[in-house]
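Note that this complex is displayed minus one protein chain, with the remaining chains in position.
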Amino acid sequence: MSQPQAAVGAAVPRVDARLRVTGQAKYAADNSPDGVVHAVIVESSVGRGRVTGIDARAAEAQPGVLKVISHLNAPKLPPVEGRFPPGKPLRAFQDDRVRFFGQPVAVAVATTLEIAQHAASLMKVSYDAEISLTDLSVADAAGETQTYARGDADRALEAAAVRLESTYRTARNHHNPMEPAGIVARWDGDRLTVWEKTQWVQGTVFNLSGEFGMPPDRIRVISPFVGGAFGNAARTWVHSVIAAMAAREVERPVKLVLTRRQMYFAVGYRPAYEYGLRLGSDRRGRLTASTHDVRAESSRYETYSESVLVPGRMLYSTPNVRQAYDHVPLDVSTPWFMRGPGYSSGAYPVESAMDELAHELGVDPIELRLRNEPADDESSSLPFSTRRLRECYRAGAREFGWHRRNPKPRSTRDGDWLIGMGMAAGVYDTMRSQAQASVRLDADGTALVQSATSDMGPGTATSMSQVAADALGLTMRQVVFRLGDSLMPPAPVHAGSQTMASVGSAVQDGCDNLRKQAITLAVNDEGSPLYGADSADIVIRGGRLSLKDEPTRGETYRRLLARNERTHLEVLGSYAGPSGPEKFSLYAYAAIFAEVAVDARLGLVRVRRMLGAYDAARIVNPRLADSQAIGAMTGGIGQALLEHTVTDHRDGRIVNANLADYLVPTHADMPDLKAIFIDGQDYEADPIGVKGLGEVVIVGVAPAIANAVFNATGRRIRELPITAEALL
Amino acid sequence: MHPFTYTKAADMREALSAGRRGGRYIAGGTTLVDLMRETVERPGSLVDISTLPLREVTVTERGGLRIGALVSMAEAGAHPKVRALYPVICEALELSASAQLRNMATIGGNIMQRTRCTYFRDVTAACNKRDPGSGCAALQGYNRNHAILGTSDSCVATHPSDLAVALAALDSTVRLLGPDGERTLPLVDFLLKPGSTPNREQALRKGELITAVEIPALPRPLKSGYLKVRDRQSYEFALTSAAVALHVRGGVIREAKVAAGGVGTVPWKLPTVERHLIGERPSHRLWAEAAEHAADGAHPLTHNGFKAELLKRTVERRLRTVGGTA
Partner (left out) sequence: MVGGVVTGPPVHAAEDAVAAEVPPGSRVSLTVNGVRRTVTIDNRTSLLDLLREHFGLTGSKKGCNAGACGACTVLVDGRRVNSCLTLAVRLEGAEVTTIEGLAKGDRLHPLQQAFIDQDAFQCGFCTPGQIVSGVGCIQEGHTGSAEEIREWMSGNLCRCGCYVKIERAVEQAAGRK
């Protein structure tokens, strides 16, 4: 009983496009419940120490100021357990400690935004400051080293015919979604409603429930639109607690939106890394050993870690691998997942070194990678579910015109510009989690599908509608998918490229079941033209049930429901997620190609064109997939060439905490970008055969660019971003 | 933002009278409002001068150009006379900021714009420019974007304007009107190096306002151009920049105007470079030799040492593209 696939795989436009192009899409801060007032956070101006005094008199004297809250007068909150990262999460004004520069130390609440901002600027906070340590390059690691080993890498390295050894450094990057973090909190008696920018409405329910010691069923979180996040709205940060606290204190709904500057202190970042890498190979370029010694920044109050070591242990066949990951606790706020977390940082050294090895050996970089394609996942000894990286290389090279690359650096010139091509591989693991979706078919023949998931940009409502439309046998117009409300059936955090696999599978399950229910109803209904038919012979198209081989015999959902006097059919679809140990190694793959122009005299790098070839298994909507892929190339260009959060290590101040000084790519930085997707499905991963896309598309972008810079100039840059001063 | 009173000046007299009483003039407002929001600027009263009759672009009697202070950056950059006579000005304008900001910001305000120094903009940091005597956090701090020329122990903040670099190269003057009447100052005297008083950025008297900038007539034909070097391709302040104008007759450079941006506490004239060029014939070697002097007297800081070499190359490149090699 297979349904025809009409919507899935089609490049249909976004279902919510009209709302987004007319300004009608309501993001968190666009909500203004009756009586709403405004809160503005005051952040610490020292990097470590204690708050010794808060003079709020001038602020409180402003007409319209309702309250100033700090640790001096904040209500005591119950203790909470940190789950991830391990440690003690930052709380809202529960003590006088300053853990990092920019930590919230007070909040001013006033009737208007102008008054609240002014009041916040009038607050006089005094500190007993201590010397803060924020420099990864000089600080010591602490705590347990995470290690991994197979074989004897150090010995194999000594014996290797070819050896490379280098240290790579990557800068701290900030997500900088265009929408700042924001929340509107309203209490109705002991019930709390929040409109929050979040990738996980039910995560916010859980966390606020813990913060305020109240039952989760008294909290509702609404977040139908998320203005980009890239990970940083996948945690309930302290400002959300502050907003809810303030709303309770002033007994009015409170709107709190972080300033762009506060976004650099308050909502996580991709941590800076030092990555020491040694590679050993034989003369033909077959890897024999590698060692990976990683130092990563984290805060002192939480120990954050991410999968930076994975590419180095599973991307290539290497019998001997040793890895060590050390945390360097600093007086900084805690890092957090940012697009392609870990993988995008780890791919840079690994893929740069592979390029270097290819150059040393005089082997084409793709050929070198093919010589090191593993038969199975050597880090887990599991077979790959699917791994079409070879196809990615092949299709990508063909489409990009890789054969035109001259392997000799500095050999292609265009006026003042040196031209170079580079490539790199990318990988990201396929995550899935349990999820549910409610499906309701109404008497008018339209369906409403709901799940408490989110859409930070990939087009969740669109792709879910496609899955639902096919499984229900409806057109896209007959299906509505809603998300972003904690009252909806549970969904996992909208992160880690797991939404399609998890929520999509739940949607498909629910829709399949509902369709079967309708078919059962029809074949058992004497009034139906399908009475007595075999359920397996019935397909549904455009809301009409009919026999596969006799399309004229059938009827619509509408007639079926009307005759049976049913107002609707309803089903809860679910996906259990993986259970028990994985039987397969599940990853999505990418091959990224870049052509750059380098003005070596002026130190300028301009990406001229890029192409990505992806093995993400099934592509539900090629139009949306294309947007995600080229969007991630854009982000990767930023990571490679522009983005660098700079800290003044004297006091932990972030000195470029704004969008004029923290540089993200502009329109003018955009070259020609192209994405191609290798056909396939992966049903070992999940019932709908997808491997996840949003993360893998950024992994490999930065090293592809760095490798192209080498091809153009002969300069191997081992630090991101690649700046003018590094090239001069 | 601190509270302020607001008045819109109906005419010049009203504006000057409000200015004399301590009112702060606001034109495009793109710098002022931004800095008021950061509480770096805290004027108690704003005098809106946007409707004053200072929007003309005229050719002066002697063949120079006068651009009214309230002409927007967009209008000036698109003006046929500016484009025809001084491409370097149009290029500097169109490489500045964004289309939106250029629609708002004015020529007078552009010259008056304040530094992007991160410590200046952060009221919790030490800054002699913002808070005299508090120290300079940039000297020992993160100073990649800071100046290497015209600096002092008190301040190393870069003047951010591209336009002012082009205007300085062309020996432009600034017309001022104040309670005591009208006067004209060379741009390079109007903008002040920090010395020990970095809080004083312009040679403005109380209540004075800019009415126009004037670019003198220069011998024709005049080739000119602006090169801005920056990390990203648009919407960023300069790492280095060079404004160049050359008058070549009979195969010999008769007049050379060169100034640099992104490197100075004020738009930085390069008279030594100019002297090297005048009387010589264009050649690759000449451009390189002249540009070798572009960073004379530079005082690099911890993170901006690369600017000295980059500046030389920027000047050389712009000389070459403007001057070609006859």
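The first chain written gets the first letter, and so on, giving A and B; residue counts start at 1 in each chain.
Rule of thumb we're sticking to: contacts are C-beta pairs under 8 Å (C-beta built on N, C-alpha and C of every residue); 3 or more make two chains touch, one makes a residue touch a chain.
Quick caveat, the model's predicted, so the values are computed rather than measured.
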| item | value |
| --- | --- |
| Displayed chains contacted by the hidden chain, counting the whole assembly | A, B |
| Among A:Val226, A:Val596 or A:Val690, residue touching the chain not depicted | A:Val226 |
| Residue in contact with the excluded chain [from A:Lys88, A:Arg394, A:Lys548 or A:Arg623] | A:Arg623 |
| Omitted-chain contact residue, chosen from A:Glu196, A:Asp651 or A:Asp682 | A:Asp651 |
| Residues from chain A at the interface with the omitted partner, ascending | 13-14, 16-27, 29-30, 32, 45-46, 55, 58, 61-63, 112-115, 118, 122, 124-132, 175-180, 225-230, 257, 259-260, 455-459, 623-624, 626-628, 630-635, 650-651, 658-660, 664-670, 672-673 |
| Chain B, residues in touch with the chain not shown (by the definition above) | 1-6, 8, 26, 29-30, 33-34, 36-37, 42, 44, 46, 48, 50, 74, 97-101, 103-104, 123-126, 131, 134-137, 139-141, 233-235 |
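Following the convention adopted for this analysis, only the chains that are shown with their structure count from here on.
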| item | value |
| --- | --- |
| Between chain A and chain B, centroid-to-centroid distance (C-alpha), Å | 42 |
| Chain B-facing residues of chain A, complex | 45, 114, 117-118, 121, 416, 601-604, 606, 641-642, 646, 648, 650, 653, 655-656, 658, 660-661, 663, 665-669, 723-725, 728 |
| Contacting residues of chain B [partner chain A, same complex] | 1-3, 37, 39, 116, 118-119, 121-125, 137, 140-142, 144-145, 229, 231-237, 239, 305-306, 309-310, 313-314, 317 |
